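Apart from one protein chain that is not included, each protein chain of the complex appears where it belongs.
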Amino acid sequence: MTPKVSRLTLAAFLGPAVFALAVVGIAPMLFAVWKSLHFFNLTKLAQQKFVGLDNYAAVLTDPVFWQAMGRTALLFAVSVPVQIAIGLTIALVLHRPGLTLWKTLTRLALVLPMATTYAVVGLLAQVMLNQKYGVINQMLGWLGVAPINFIGDPQNAFIAVILWDIWQWTPFVALVLLAGLSTVPPEIEEAAKLETKSNWTVLRHVQLPYLIPSLVAVLILRTADTLKLFDMPFTMTRGGPGSATEFIAILIERVGNRQFDIGMASAQAMIMLALTILLARLYIRLFYREVR
Amino acid sequence: MSARSRGLVTEALLLAAICAFCVFPFYWMVTTSLKTQVVALQSPPAWVFAPTLANYVEVLFEDKVGVALVNSIIVAVSTTLLAVCLGTPAAYALARFEFRGKTDLWFWFITNRFVSPVVLAFPVFLIARDLGLRDTHLALILMYLTFTLPIVIWICTDQFRSIPRELDEAALLEGASQWRIFRSVCLPLAMPGVAVSSILAFIFSWNELLFAYILAPKNAKTAPAMAVTFMEGYDVPYGKIMATSTLIVIPVLIFALLASKHLVRGLTMGAVK
Partner (left out) sequence: MRLKLHASTLALAAAGLLAPGLMLTAGQAGAWSLEEAAKPFAGTEVNVLFLDRPGYNAIKQMLPEFEAATGIKMNITTVPYENALGEQVRDFVAGGDIDIALVDLVWLGNFAENGWILPVETFTSNPALTDPDLDMADFFPLPLKAFGEWNGTLYGLPFDNYSGLMFYNACMLKDAGFDAPPATWEELKDVYGPALTKDGKYAYALQSKRNETQSADSFARMLWPFGGSFLTAEFKSNLNSPESQAGLQFRQDLMKYMPEGIVAYDHSEAVNALAQGDVAMLTEWSAFYSTLASPETSKLGDCLAVAPEPKGPAGRKPALGGFSLAVATQADEAERAAAWLFIQWATSKANAGTYLEKGGVPARQSAYADPKLAETYKFIPALVESWQDGVPEFRPRFAEWPAITEIVQEWGTKMMLGEVSVEEGAKTIGEKMEAVLAEAGYYDGKKPLAQ
């Protein structure tokens, strides 16, 4: 049984952390809510005024906002399935016995992309995907493909962001799924492998049930990270060309930081936050049952 | 036998391809950083060239990337230390004590993993302005607690739970206070968790861009924010950009390799062990 402790002890242990997180996490959020009810533009501070829910009404009816949301959803819908497909393949290869040294090295290599500074990932994309000086186009040239204008064309730029997202996060998905695979009891897996030669059958009927938690984790974390996605497209395309890669976080940054309309940006951020908290609740319900 | 060895060869090739896929961009980053501007703008790109360290010399000393790296170290190390100091007692409490509202508190700690910095950045700019904290290390150190503290709390809670409770109870019988037990019995045993969470907190702080970009325009400017300043549409110095990128990325990659077994755990806030 967990011991009951005095309120004072509890406060001494938890107080500092709770206080710190409240100050840095909650106070600014409340401030943002307050600002979101105002016309508040850094270049027009004299005209600052309370406008009630006007900003929210403007955001909810603003096609630009919904287009950015749609783009964010599309990025998720395209890149995450690819990440899962490739990631699962990698995980299955790594899960097989043998070639231990190779596999250890591969696991180490897989760690690199997800740890890389996201801003640098975007800069790397600029250098490697350049139509003329980029190594990717050079490689495509070896395969007989004409140089592709990755960054300059709206559609290609979106594809380029997807490709880069896949590069950075497929290893993550692979390692998460590998962790899931290792939860399959070895004796069950062995028994299944004796019964059938088809790897697919083993995957579908024996391993998949154990992979479900990992898959759900991937889906939810990738949703949250896609909503947060800022650094990489910011350094890669700044949301362009046109608004082809203006994802939701980039849009909010543009409104707040380049149009200086902090009231509007705060309203947008609050709507995004509501969505995030909904998703977080779902996540925690699915994964942290043990604590309850 | 031959079918089996053919299988092994295929597998080895596949593994090599995966490694190449992960590592090639870094190879390209480092080689580009060793090119002069003329070589970097060769079309098609050069694979063999006379390397130069000129870009490193230039970014470190002329463009103040050196200063930015020092700022990054100050901020990342301080926020990590602060997060450990604040987070380990809280983690201990979550692992050992029973109290009302524990689940809600837990939920709130973890939610921070999901909140986008863009939600907090603008109000924090205004608050920092009013408190005179703009462009100080302190502002960044505090804001980075929003993600370093939860990570320390999560990983250390898990670690404290794995320590046998009998140890606590024995100490309690000897009349030790809760704080003594935490400090002298459990914390030393939880050191692996503290180390892992510190490394993760360091990596995440080191990589952060948006807060740094908005809150620290000059004196406290960190390395990622510095890298962004090379993006003038006027002239794109590829060699310098990649030299800066290499300097930024190398420390995190080293730490990531050190904590490679736990990185995924950190990124998923423990959903995957």
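Each chain gets a letter, A and B, in the order it is written, and its residues are counted from 1.
Note that in this section contacts are C-beta pairs under 8 Å (C-beta built on N, C-alpha and C of every residue); 3 or more make two chains touch, one makes a residue touch a chain.
Worth saying up front: this structure is predicted, and the values here are computed from it rather than measured.
The omitted chain makes contact with just one of the residues A:R7, A:K197 or A:R258: A:R258. Of B:V38, B:L53 or B:L138, it is B:V38 that touches the chain left out of the display.
Not every partner is drawn; the one left out touches chain B at residues 37-38, 41, 63, 125, 128-129, 134-135, 214, 217-218, 228-236. Chain A meets the missing chain through residues 42-46, 64, 131, 149, 151-154, 157, 238-243, 254, 257-261.
Keep this in mind: only the chains that are shown with their structure count from here on.
One simple way to say how far apart two chains are is to compare their mean CA positions; for chain A and chain B this gives 16 Å. Residues of chain A that touch chain B in their complex: 1-5, 9-10, 12-14, 16-18, 20-21, 23-25, 27-29, 31-32, 35, 90, 93, 96, 98-99, 102-103, 105-120, 123-124, 126-128, 132-135, 138, 141, 167, 171-172, 175-176, 179-180, 213-214, 217, 221, 224, 227-228, 230-231, 234-235, 238, 249, 252-253, 256-257, 262, 265-266, 269-270, 272-273, 276-277, 279-281, 283-284, 287-288, 291-292.
Chain contact summary for the complex, chain B toward chain A: residues 8, 11-12, 14-15, 18-19, 21-23, 25-26, 28-29, 32, 40-45, 82, 85-87, 89-90, 92-94, 96-99, 102-103, 105-124, 126-127, 142-143, 145-146, 149-150, 153, 172, 178-179, 182, 203, 206-207, 209-210, 214, 224, 227-228, 230-231, 236, 238, 241-242, 245, 248-249, 252-253, 255-257, 260, 263-264, 267-268, 271-273.
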